[in-house]
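Got a structure here, written out as structure tokens. Questions coming.
Just one protein chain is left out here, and the rest sit where they should.
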Amino acid sequence: MADFLQLLVAGLATGGIYALAAIGFVLLWQTSQTINFAQGEFVMVPAFFVLAAMKLGGVSFPAAMLIGLVVSLLVLGLLFKRLVVDPVLRHGVLPLVISTIALAIFLKEAVKEFYAADAQPFPAAWATTNLAIGSAVVSAQNLVIIAVAVVAVGLLQYFLNATRTGRRMQATAQNPGLARILGIPVEHMILYTFLINAALVALASFLVSPIYLAKFTNGETLGLVAFVAAIVGGFNQVRGAIVGGLLLGVIDNFVAAYLSAQYRAAIPLFLLIVVILVRPQGLVGRAEERTV
Amino acid sequence: MKSGWIAAAALALAALQAEAQQTVNMPIVIELSGAGAVSGTNFRDGAVLAIDEINAKGGILGRKISAPQSDTQSNPGVSRAQVQRAIDSNPYVILGPVFSGSVKVNMILAQQAEVPQITGAEAADITQAGNPYIFRTSFGQQMSMPKIANYIRDGLKAKTVSVLWVNNDFGKGGRDTFVKEMAARGIKVLADLSTESGQVDFAADVVKVKGANADAIFVYTNEEESARFLREARKQGIKTPLIGETTLLGQKVIELAGEAANGVRGHVGLTVDAPIPAVQGFRERFFKRFNYLPDHNGLKGYTGVYAVKHATERIGKFDRRLLAKTMHGLTIKPEQEPGILMEATWDDKGDIDRISFLAEVVDGKQKIVQILPKLGK
Partner (left out) sequence: MKIPPRARVLAGAAAVALLVAAPFGLKPYGIYLLSLWAVMTIAAIGLNLTLGYAGQISLAQAAFVGIGAYTAALLTTQGWPLWAAFVLATALSFVIGWLLGYPALRVQHHYLAFVTLSFTTLVFLILRNEEWLTKGVYGITGIPRPNVLGWSTQMPVDFYFFCLGVLALVSAATWWLIRSPWGRAFTALRENPIRASSLGVDTRRYTLMAFAIGSALGGIAGVLYAPLVQFIEPTAFALGLSFSLLLMVIVGGAGYFLGPFLGAAVSVLLPEWLRFTEGLYLILYALFVMVLVAVCPSGLIGLAERLRRPAAIATPEPAPPDDGTGSS
């Protein structure tokens, strides 16, 4: 049925966006026990770095993207780690949760105050053509997003499993104390994680902002979906983010079309509760052993 | 005990009145953060532009306008507090808020304190609660929906319609009024779709609307969502006429939706794109002052302040009760008061009657197709 195909393809496309947002979230948690409640805002902000560079600096779009990427790495990677996470993490997980909640508010309001409250159009990095798949129509942008998400995860998995640095990062995640004893520069490993997350969210931002339009409230929905996608897919596996994201995108569309539009937001939440209670490691994740 | 309070309150009030001799106090209670930030900021800036223009010419009856601002945070609880605060300062008139939910709660306070209130909210029931102190400077939904309904019946000759609306009190109120008007005209509503504020993915909604295959589709969401819907509709090849209100045909939507906005038609009550020199002049001045183009909320704030000025000058003094009484049934023409921009009449409930426009988006611009006369007169 044509409708079914259209919904499926659209769902996968939106799911790809969710997946990109979830990947970095999972990565941060996996390697440095950071639950970043500001992840949605992290995906919202880099687009504004680019817009600001173009508006205030008058640079061209490609140059602005580069500037945006560098600034993201600095602010959302390095500064985030040094100024927000490090001072707080030694007090435990809860204070860090609080801190990232406050950080989300800060980023949101700062963009609203210092840039603009209304939605801004964001240029796409490539042509916005539409393709026909059977009787369904999907935009090239959406396909690119899915492709990029999958490639990013593939590269990440390769990096984590097949390179020396990657394996060191995994060791750090599993047991920082032991890693330190083994001579792994733990601090550096954790820093790399933050930088990778910053790069991922910047990438996500550049990909989704042409469709979402850049607005300070974008982080709210994206953040929530990222958490749900990460947990449903599997909090301790980066692959889980992809599975969770795609699944959520598809389910959302089918629920809205065939069940109830008013409650479409409820299904992911139900799914979250069910997964946490029945299979906390997520659909794809490995069962975590309790440390105590 | 009680008389002690009353005495204290009276003393305080007298002290305040003594202070406020040189300026006239018109606090702006408005959404500056939260979901209503964009509408509220536009309203505020329009009002501020008017206030500065009036003050530059000497104010109202020789007294300059002082307009302290408070942020309702798009939260009715906060807005109630802010209106209370405004009332405590012995205001002449309260300007705002724009969000219907906020207005409903603080309207009661303003009414009890007998303070006239100029609001930008569009929910129908605001002027149906018997409050003699509430006034609008834009159509309530109960006035704009009949106009749209007439256009759908007579202009499009549609027998069936689908409606897509955003699930907040703005969208739902509009949808409820619209459905009622459709029923009154014997037009069947085939698909009735609620969408979320901030929704991004409209694929499911477009699929459903395509399936319903009505003669026309009425879209009643906020600007960004309208843009996203239009793009998705264009992508999936919808050929049915898309009809909307001010939030579908505005310049912002055209900017965000690009090519997908072409062909969209609808009723526009208040628009900065109207082919009226006074309105164009306002648009230029607003842009020059604030560096962005206003939306219809800017017009609401601007004309509201000038309406108060004109009515006050008619009375010749600052009397809140008399102001409210005077405004009921008042007509202000641009020849009498240029700041009103377009002729406006208020009825005994506080609703405004003006000419409005049928528009179509052609080649990336809003084109006025027809000017609709006022409902009364």
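Chains here go by letter, A and B, matching the order in which they are written, and residues are numbered from 1 within each.
Note that in this section contacts are C-beta pairs under 8 Å (C-beta built on N, C-alpha and C of every residue); 3 or more make two chains touch, one makes a residue touch a chain.
Bear in mind the structure is a predicted one, so any value in this text is a computation, not a measurement.
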{"item": "Touch with the omitted chain, as defined above, among A:Ala52, A:Val97 or A:Leu283", "value": "A:Val97"}
{"item": "Given B:Arg85, B:Arg321 or B:Lys365, the one touching the chain that is not displayed", "value": "B:Arg85"}
{"item": "Of A:Val70, A:Ile105 or A:Leu182, the one touching the omitted chain in the full complex", "value": "A:Ile105"}
{"item": "Residue touching the undisplayed chain, where the options are A:Met65, A:Val84 or A:Ile184", "value": "A:Val84"}
{"item": "Sites on chain A contacted by the missing partner chain, in the whole complex", "value": "32-33, 35, 84, 87-95, 97-99, 101-103, 105-106, 109-110, 112-113, 175-177, 224, 227-228, 231, 262-263, 265-266, 269-270, 272-273, 276-277, 280, 288, 290-292"}
{"item": "For chain B, the residues touching the chain missing from this view", "value": "5, 8, 12, 32-33, 35, 69, 71, 75-77, 80-81, 84-85, 87-88, 101, 104-105, 108, 125, 167-169, 172-173"}
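Following the convention adopted for this analysis, only the chains that are shown with their structure count from here on.
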{"item": "Whole-Å separation of chain centres (CA-atom averages), chain A against chain B", "value": "38"}
{"item": "Chain A-facing residues of chain B, complex", "value": "33, 37-38, 41, 167, 193-196, 198, 200-201, 203-205, 207-208, 211, 223-224, 227-228, 235-237, 252, 255-256, 292"}
{"item": "In the complex, chain A residues that touch chain B", "value": "3, 6-7, 10-11, 14, 109, 112, 116-119, 121, 130, 137, 139, 211-213, 215, 217, 220-221, 249, 252-254, 256-257, 261-262, 264-265"}
